[in-house]
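Note that this complex is displayed minus one protein chain, with the remaining chains in position.
When the chains are written out, they are named A, B and C in that same order, and each has its own residue count from 1.
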Amino acid sequence: MKKNEFNIVDFVKIYSEDKLALFFLINLIFILILVIFGPLFTLQNPYDLSQLNILDSLLPPLSQSYENNYFFLGTDDQGRDLLSAIIYGLRISLYVGILSVVISLIIGIILGVVSAYFGGIVDSFIMRVADMVLAMPSFLIALVLLSILGRGLENVVFALVMSQWATFARVIRSSALSEKEKDYFYSAKCLCLPQYRIVFGHLLPNCLPPIIVLSTINLAFAITLEASLSFLGVGLPITEPSIGLIISNGYEYIIVGKYWMSLYPGLFLLITVISINIFSDRLRILLNPRLNI
Amino acid sequence: MIKKFLKTFFVFASIIFLSKSVLSDNLTVATPHDPSVDPHWLYLGPNAAYSRYIFERLIDRDENANIVARLAESWENVDDLTWKFNLRKGVKFHDGSDFTADDVIFSIDRIPNIPNNPASYESNVNMIDSVEATDSHTLVVKTKNPYPLLLRRLSGVAIVSKSNVDGSTTEDFASGKVAIGTGPYKFKSYTPGDNYQITINDNYWGTKPDFHDVTFKIMPDGASRVAALLAGDVDILEGLSPSSVPAVESKEGFKVAKRASARTLWLYVDTQNDNSPFVTDNDGNAMSVNPLKDKRVRKALSLAIDRNAIVSKVMDGLAEEANQVVPKGFFSYSENIPENEFNVNKAKELMAEAGYADGFGLTVHAPNDRYVNDDKIAQAIAQMLSKIGLKMQVETMPKAVYFGRLNKQEFSLSMIGWDNAFTGSSLMSLSAAFHTKEEGYGSWNAGGYSNSEFDDAVERASAAFDMEVYENYLKRAMEILIAEDQGAIPLHSQFVTVGTTDKVDYTPRADEAFEVMLVKKAN
Amino acid sequence: MILEIKNLKTHFFTRENIVKAVDDINFNISSGEIHGIAGESGSGKSVMGLSIINLLQEPGKIVEGKIYFNGKDITKLNEKKMKSIRGKKISMIFQDATMSLNPILSIETQMIEAVLAHNKISYKEAKNLAVQSLIEVGIKDAEIKIKNYPHEFSGGMRQRVAIAIALINKPDLIIADEPTTALDVTTQAQILYLTQKLCKENNTALIWITHDLSVLSGLVDKISIMYNGKIVETGGVDNILDNPQHSYTKKLINSIPKGNINEERKIDDNVINIQNLTKIYEKRNTFASNLFTFFQANKHDLKPDKAIKNLSLNIKRGEILGVVGESGCGKSTLGKIISGILEKNSGNIFYNQKEISYAKKTSLDIQMVFQDPYSSLNPRKKIIDIISEAPIVHKIINKQQSKEYVSKFMNDCGISPDLMFRYPHQFSGGQRQRIAIARSLAVNPSVLICDEIVSALDVSIQAQILNLILKLNKTKNLTIVFISHDLSVVNYISNRVAVMYFGEIVELGNSKKVFSQPSHSYTKALLANLPNIKERNINYKSTLYTEG
Partner (left out) sequence: MLFINYKNLSMLIFLTNRIIQSFIVLLIMSLLVFAAVYAIGNPIDVLINPEASEEEKIKTIKNLGLDKSLFEQYYIFLQNAFKGELGYSFVHNRPAISLILERLPATLELTISALLIAIIIGIPLGTIAGLNPDNFISKSILAMSIFFFSLPTFWVGLILIMIFAVSYNFFPSTGRGDTVEIFGFYFSFLTFDGLKHLALPSINLALYPLALVIRLTFAGIQETLPLDFIKFARAKGLSRFRIIYYHLLKYILIPIVTVIGLQFSVLIAFAVITESIFAWPGMGRLIIESITLLDRPVIVAYLLVTVFIFMLVNLIVDILYSLLDPRIRISDK
């Protein structure tokens, strides 16, 4: 792919040359379809307590429920149909992941570009704060924040955003700084274009490739992070389990041979994260941004 | 060549890795708790249990919550305020010094005077007005008010050696320097967060325990403990979750010791506030009335809960349904309270009668790291209550956060489990959790329950020296609370479960505390 | 004959097609001969050099032909045998020594490993050899300097080191691939002189690959001209330069700017006055570094670099003012300050008697065109948007008029308006530079600052752009400040010329006069070192303005 060229047809064509990457892209699309439309076909809404029955709990895969429905992947400790729970759980995990990445992205773009564009004290201040955040591993920031804020979707998203915005701001700033040295930027200044046009029309679109790649990497990271936090019991509310919380709930049952509660959601999570990672890896190769992360 | 090398390597490796320690006089315990070696520091259940190995009390409770004599040989109630204790003679501390009445006085004095102790054992001694030694082995204790429960209170007072401990700090205990008692075991080593080791006291006056050396491996994670047991790294496992019981039992060479504990779980219901914090209408808006103040609603809640399902499915059968706040057959258990009924239709009728045929919104709160399966029980209850039309939500949190909020009455429907073994009766739970809040009472009344008739019965019970009078007042109070007012919703009494290899036998204690002296070599 | 190439074909197998970079070449060089290979970018000259030493990278491959080195075909050799030839029998020098020396290894390591790879001698002996070699290429204090790292040397010295490494094993053949392109003209002269001298002394054959014919004039014995992967003409220097046969060779030679075509205009109307301009690039100072600077004995080390020192200059209406100087002399900084996109530290700049300030750049009257046509156009916008954005924003036109308006300027700059809906990457370098000029013209400036606008272009395209600039100057009465390091280009195009050296203007005057009778010694040195296809002798005596 030639530098700076973007054409969706060519892109798909070139992307497809790596069969493994193609396989996982299809996988990812399948997962997205499953997550978006899946709830239309699931046996139950696992988040609606009145649809659950504790008497159905801990059934192995392919068991029958009272209403003669099959639990293809078995049930969990609350009698949730595991397949339904996985679909809903992935949905909420992806939702949390995407939301947190989008919010961190917005914050990162604003701060990164402002920092690069204005330089000086503004830049120093923003970057010192970002450095401070980056000095702490994101997992620790999220853990501490959540143990203070308590469980809840908003809190998880907030914690993930707080631990991720700095990476975005840093990458966007450095890529904006290098774009700023390019002559088209000087030329835009020379033509007295208004600042917002220079920033949003010229600077930002050219910083996109690293941003796209970083976003996908961070999405996968955010999903794993949320799962880890849920595992430690500080993530999402228990009645609306994300995929991480489902695994965590089933964790204690692995050892007693009730493997399905952790194994299947674990595999689903793994496939999702791998798919996103392989996708982003392929993107990185094709878009060729040099990410120092 | 490489193949040959690999082969030798694997043979070699398997010889090394497969060699196992054989159970001898040494016992290895997997426990979730990190001990406090100082027996007067931080009054938490596990700490009190740990202190039993190195230190002894004047009087202790046995595995069935009965009073037994330890360092006090005998005692008598001189009058309502005065107690006389005859101490055991010839008992020696681990360092060889003699045990005398001075050590007891020192220990009682030390408890309230440890600086910065956030959870002091003070509540076990603060009713004591004075302690005097009439001779080296006779002690006279005077209480401020008539206090029938004094003997049980003294079971929470570990006796340390005055000559060693005087002037020492908690840190000196952790290092083993002054960890000197009269107990069956001596301090060996303590690596915080990792392990705690004790070794046998050869000069112990009483029955010597079966094991010479005991190592506690500290493993907070339940599944890891089970893995360690099944992998043969430990001999006995404290705090086995019910779901793991079949796995341990079914595996050859392992077994599970279990018994009903004295802990009963119930739900507090907010009967005090006119606007209960977590009660909403069906759209999630706050309500101007508190439906939980209506007895019919509380009855409906109780009727909607299928305790049998909780016991069989959530607790894997390792619990017993409860119809009051003490376990069935426990001292002060009232037979006049009817068995729980599970009847969804009747519950719906009661709801309709009270004017809530369409239900309302309610959140159940529970800790997630305190009782056996606490968070799962809360979810199951929410499921069941949603079947009578309530819009249920569940919120669980670490005990660290939970109990603070519970005490501030921040919840509408909340879970608690009370250990009745300490008093051996329902007195503590009734007086602390349901008596109207006032001096000395109701410090845990998180539902705001208040009934003067009930209060009166509790107060009379707590001042009674006669056991029959005592029990009758307690039964009466329980009947008012449950049968008449449904001021709380009892759930179940949990079991204590301990996993072991088949080389050892264990008798669990009713108060859920772990005790090494109860571990015996299997025949 | 030390090297004979017979029907060599090197092809690159890319995703879309096969690029025949070297397409059936025959080429000979005898021992001790210095042979120049000239051609424009993409002519395959570098690929040919790499083919000889077999350092082609994927997806390049020799598909046909033979390379006889000392009578033996080396295309058939395996990697191990080839390794014993590389650096021992055939050495190579690359364009930029900054890149070809490993930045994290000392000069010593990099030289000695080259010796020890081929000779079984002790480390000490190898080191002596290396020091000797450095002395030969004119590095003073070689024994001390050898411990340095590449970044501690200047560009010219690094290239000297690269030459020393290439020569250290006394090879039979050196392939030099544009080794002076990245260097200033005075340094280039020294390197040319040095290389020629050393090769003659050692009787080493040298293949000198370059895009700049004039460089070859005083250096080589024979010249080959490459075009589209083929050698179109080979011959002695005089034959090729004075009497070219092939039409492409002719075109190349004619494209080299010669002489001066512009008279100084007799106008005294100054469009821009610059008074006492100073620009300092400050190092980032921190509290702690200031603290230490205060106590420091030798403050010289932390002295900030001055880019422009107290510079005064008038630019006359309608003239082409050439600004010439070597890299780092501050000429680009001057251009950026005049056009208002870089802040000055002190001094005043007046445009039509009105002071220009950086903070409030509102005037479109002074525009600038930049060096690199690849980065000066926003790759994500269509040509029409690139050109029409500023006129629309500044309400010179409205959106509906843009197509017509853009067509006009594209026509003026020699680009077909049919192409206005394309993206920059679909254009060649020369076309892009035209688009960049059109973009600047579209806001109707009266002064155009051209910052090295032809230095990235091939010589034939360079001529076209220069002619475009001349045309614009004449037809639109545009004042042009033409900044370049290339003296012949500046001489060719400008009415007046300003020679800059270390942030100062050392000479200013009528171009013809300055170039024929320079008065400042630096100008004299520059001109003396200027390669010229008319002169066949290297005569680079002046070493006044060099590094060392």
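In the analysis below, a residue touches a chain if its C-beta (ideal position, glycine included) is under 8 Å from a C-beta of that chain, and two chains touch if they have at least 3 such contacts.
Since the model is a prediction, treat every value here as computed from it, not as a measurement.
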_For the chain not depicted, the shown chains it touches_ = A, B, C
_Options B:Asp38, B:Asp294 or B:Glu395, residue touching the unrepresented chain_ = B:Asp38
_Which of B:Asp95, B:Asp194 or B:Glu484 contacts the chain that the document leaves out_ = B:Asp194
*Hidden partner chain, touching residue among B:Glu171, B:Glu249, B:Asp358 or B:Glu453*: B:Glu171
*Hey, which chain B residues sit against the chain that's not shown?*
13, 16-18, 20, 34, 36, 38, 41-44, 114-123, 126, 169-171, 174, 191-195, 217-221, 223-225, 227-228, 230-233, 369, 398-401, 403-405, 407, 428, 432, 439-440, 443-444
*Provide the residue numbers of chain A that touch the chain removed from this figure.*
20, 131-132, 135-140, 143-145, 147-148, 220, 224, 227-228, 231-232, 244, 247-248, 251, 254-255, 262, 266, 269-270, 273-274, 277-278, 281, 290, 292
*Name, in rising order, the residues on chain C that touch the hidden chain in the full complex.*
53, 55, 57, 83-88, 91-92, 94-96, 99-106, 109, 113-114, 117-118, 149, 151, 162, 165, 283, 286-289, 291-292, 296-298, 301
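Heads up, the rule we're going with is that only the chains that are shown with their structure count from here on.
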*Rounded to the nearest whole Å, what is the centre-to-centre distance of chain A and chain B, using the mean of the C-alpha atoms as each centre?*
42
*chain B, residues touching no fewer than two other chains*: none
*For the chain B and chain A complex, residues of the former touching the latter*: 222-223, 226-227, 230, 241, 243-244, 246-247, 306, 309-310, 313-314, 368-369, 375-376, 379-380, 382-384, 386-387, 392-398, 401
*asked:* Which stretch or stretches of chain A touch chain B in the complex?
replied: 49-50, 52-55, 57-58, 77-79, 147, 150-151, 233, 237-239, 251-258
*Would you tell me which residues of chain A are touching chain C in their complex?*
2-5, 14, 182-184, 186-194, 197, 201-202, 205-206
